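The structure appears below as structure tokens.
Note that one protein chain is taken out, while the other chains of the complex remain in position.
Take a look at chain A:
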Amino acid sequence: MTGSTISNAMTRALVDRGARALKFIWGGWAGLASFALFCAVWQAGFETYGAFILPAPLEVFSTVFGLLHIPETWALALTTAKRAGESFLLAVLVGVTLGVISGHAPAVMRLQKPLLTVLLGVPPVAWIVLAMIWFGGGDGTVIVTVLVAATPIVLVGTAEGILSRDRGLDAMGQLYGAGPIRRFTTLSWRHTLSHLFPSLILALATGFKVAVMAELLANSGGIGGALSDARTNFDIAEALAWVVMSVGLLIGIEYGLIHPFRAELDRWKTAAQPWGVKK
């Protein structure tokens, strides 16, 4: 009986996983619909103000396709993605570590709150100027700026997650002999992860935005550098094409990496919802 039960459970797990993947892809229709709506508004803007102010979406997309055929485009996009990605990972590492500490230590939390307000209050542009003075116009400037902008977001998300953990579950873990570290790894960390995703997505988006901005201002290559060139040449279509590409890159990473991971971890939240219903 047990053998067949286990194989049944495994089959169901596989079917579940397939269904989740389909559900995820099915959710793409909603994205496609809002994209179409966005393009319609864009087209209306083009028809009202003319191609010099706002080129037609079709023209911009054909520029994007034209650029995609040039190998150099890929190199530029890769540079930006690498900078944004590296600094995002660094921000996650630093933010999660500090967040876990401050979530457990109220004194640390109280000490760092004003600091966080200051860090979040200083506009990224100010950091870019400082970083340019400190590091010159290279990877360092971009990475430091993104790090400063994204770390506090991750930190606050982690600390909130740790603080909102279920103390009842903690007591349960303690009863069954879990020490503080095992309670953290099996209970609070798992709870915090679910809380962390919105701030991870926000931090990633901030990372890309700030990276492109830093590249543009420091003229340090990447998509930002290309954008700056397009501006100098008054090539509006190309400028918009670069914007479209950087957004595309962000969407690719967010929906290709973060969302599937999150869907896998947050299965329990959607378990009681019927198929195809999105909240």
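The rule we apply is simple: a residue touches a chain if its C-beta (ideal position, glycine included) is under 8 Å from a C-beta of that chain, and two chains touch if they have at least 3 such contacts; residues count from 1.
In this text, contacts and distances are computed from a predicted model.
As stated in its UniProt record, the chain not included in the shown complex is "NitT/TauT family transport system ATP-binding protein", which appears among "NitT/TauT family transport system ATP-binding protein", "Pyruvate dehydrogenase E1 component subunit alpha", "Cytochrome D ubiquinol oxidase subunit I" or "Glycerol kinase".
Of the candidate positions A:36, A:107 or A:175, contact with the unshown chain belongs to A:175.
Remark: the omitted chain is touched by one listed residue; of A:91, A:155, A:187 or A:240 this is A:187. Touching the omitted chain from chain A are residues 2, 5-6, 8-9, 12-13, 166, 168-169, 171-178, 182, 186-187, 190-191, 194, 265-269, 271-272.
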